[in-house]
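Complex shown without one protein chain; remaining protein chains in place.
Let's look at chain A:
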Amino acid sequence: MSKKIGVIVFPGSNCDHDAYHAMKHVMNADTTFLWHKDKEIGDLDLVIVPGGFSYGDYLRSGAIARFSPIMEAVQDYVKKGFPVLGICNGFQILLEAGLLPGAMLHNEKLRFVCKNVNIRVENNRSLFTSGMKEGTVLNVPVSHGEGNYFIDDEGLSDLKEHEQIAFRYCDANGNVTQEANFNGSVDSIAGIINKQGNVLGMMPHPERAMEPLLGSSDGIPFFESIFNSLQLA
């Protein structure tokens, strides 16, 4: 059965079409847009909070988006156990909304960074990553100015204890190095999951790595992994 996926559109979203294209035309999923003023999610198997600049993000990325009608609906959706994936600005919004722990700071060097990076699958015991082997290296683009993930020591221990770290920045061979941690994130964290296991936030853009023509198709095994889990659920 075809999966039903919703992609949220904030007025300043600009990766909404990237996510839509990846889901609809590469993964062949039944995909719809959700407007930021919508109050209901409806009957969907997965909601993607895409990248961009939600409401301009002149204050703090995602700080205003958390108050939008659609994010209230997302809170309910998450409570009911449905899966939500936040990419880039989507991750920032999920942090601001309290659906994931920690906060996002400006990149260490205080500059926007857009390039392809490597990330390592840290655990495959989540619905998002179960289809991939632990230690798998994915080559995916990043494109952000505020992706320096911060959490205090206690929070970091908590993340580790509950196996909430999904992805860490690494080199091409899967080694987590200082050099690979280009934005200065605590513990090289690139993506985390909530305790319940149904919310994933990540700074890299797997939806931009779906076609060899564009340089990488490493996003495909990631989305296949999610799709397989949803089938089983």
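Keep this in mind: a contact is a pair of C-beta atoms (placed from the backbone, for glycine too) under 8 Å apart; a residue touches a chain by one contact, two chains touch by 3 or more; residues count from 1.
In this section, contacts and distances are computed from a predicted model.
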Per UniProt record, name of the chain withheld from view ["ATP phosphoribosyltransferase", "Phosphoribosylformylglycinamidine synthase subunit PurL", "Aspartate carbamoyltransferase" or "Aspartyl/glutamyl-tRNA(Asn/Gln) amidotransferase subunit C"]: "Phosphoribosylformylglycinamidine synthase subunit PurL"
Full-complex contact with the absent chain, from A:143, A:181, A:198 or A:225: A:143
Residue among A:3, A:66, A:120 or A:205 touching the omitted chain: A:205
Chain A residues touching the omitted chain (full complex): 11-12, 14-15, 17-18, 21-22, 25, 51-53, 55-58, 111-115, 141, 143, 145, 205, 207-208, 210-211, 213-214
